[in-house]
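Down below is the structure, laid out as structure tokens.
Yeah, one chain of the complex is gone here, protein chain that is, but the others are all in their spots.
Right after this comes subunit A.
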Amino acid sequence: MSAFAHPVTVWIVGATLAVVATAALVIGGLSLAGRGTPAFRRELWLRLGSWCVLLPLMIGPVLAGREWTILAVTLLGLLCYREYARATGLFRERVLSAVVVLGILFVNFAALDHWYGFFVALWPLTVSLLAVASIPQDRPEGYIQRVGLAVLGYMLFGAGLAHLGYMANDPGYRPIVLLLLTAVALNDVAAFTCGKILGGPKLLPATSPNKTIAGALGAVVVTGSVVALIAHSLFGTTPMGGWFWLLLLGVLVSVAGQAGDLMLSSIKRDIGIKDMGVVLPGHGGILDRFNSLLLVSPAVFHFIGYFVGFGLDEPTRIFTQ
């Protein structure tokens, strides 16, 4: 099937390119007019530059095919786990870290193999292995903390995020995955913009001091509507085609996206750091950019799975049978 077979794929890729081009023109205009401080303009250029590198890395594998999508999700999971492990100190527990990395590799292999039974089984199996892996070290002090950190790490960057790759087993995955990738970015922008325009009380000031209730609700309205409209083109003729369910999907994307953001903020506040890394200029770490996807992926997978499913008519156990 052609990468651009579905019109929604064309719309999303076209809209993304248009947004980047418009942003470049606006920032170029600001620079030419000398508006804003040089530091602010530099920050804007850095962010745009990061997006210009990130977007092909995000959209390219999705357009390239199933295997590339799953490979990209695997790499994303490993890179996110690396940042998490370094920030929490879990990387010093090399046995547990190795088990989490193996779990991430296996769960993405299960997605690549289109073996849902193994994909699901890896959650209890990996958690069980994490629970026992450090026992032979005969070092009970700190056991609950290190196992707790490892289980959370596997849940977020392995079992959870791998749902995004698993979607690629459906022949029509491209518009759905692209919709999620762009919707979580739109969600961030909508929350920021609505918060700035409407102001009002803070959402959770101790967790994330810049977020407002108006911003969060505005993001739910904007992202929820946009996702529902686009999802109508994808699922209009399916049991999920009613507007109530489509709007619920949109709200789910927005709420889960914001919850992922707040979850990372909680982790950073607890540790006492501002960013999870320095890989992406203007953004921070990879986790700072992709936190919203962590909870959206499994939530949307199972929501759509309840009504429609992913790749139900496609060959399964491609490599293991």
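Everything that follows uses one rule, which is that a residue touches a chain if its C-beta (ideal position, glycine included) is under 8 Å from a C-beta of that chain, and two chains touch if they have at least 3 such contacts; residues count from 1.
Assume contacts and distances are computed from a predicted model.
Trainee: Out of "1-acyl-sn-glycerol-3-phosphate acyltransferase", "ATP-binding cassette domain-containing protein", "Simple sugar transport system permease protein" or "Transcriptional regulatory protein CusR", what name does the UniProt record list for the absent chain?
Mentor: Its record in UniProt gives the absent chain the protein name "1-acyl-sn-glycerol-3-phosphate acyltransferase".
Trainee: Check each of A:6, A:82, A:114 or A:289 against the chain that is not shown and name the one that touches it.
Mentor: Hidden-chain contact among the options goes to A:82.
Trainee: Among A:45, A:91, A:118 or A:303, choose the residue that contacts the chain missing from this document, as touch is defined above.
Mentor: Looking across A:45, A:91, A:118 or A:303, the contact with the absent chain belongs to A:91.
Trainee: Going by the contact rule already stated, which one of A:53, A:271 or A:312 would touch the omitted chain in the full complex?
Mentor: Here the residue in touch with the unshown chain is A:271.
Trainee: Please pick, from A:22, A:128 or A:145, the residue that touches the omitted chain in the full complex.
Mentor: Here the residue in touch with the unshown chain is A:145.
Trainee: Using the document's contact rule, name the residues of subunit A that touch the chain not shown here.
Mentor: 82, 85-89, 91-92, 94, 97-98, 101, 141-142, 145, 270-271, 273, 275, 277-278
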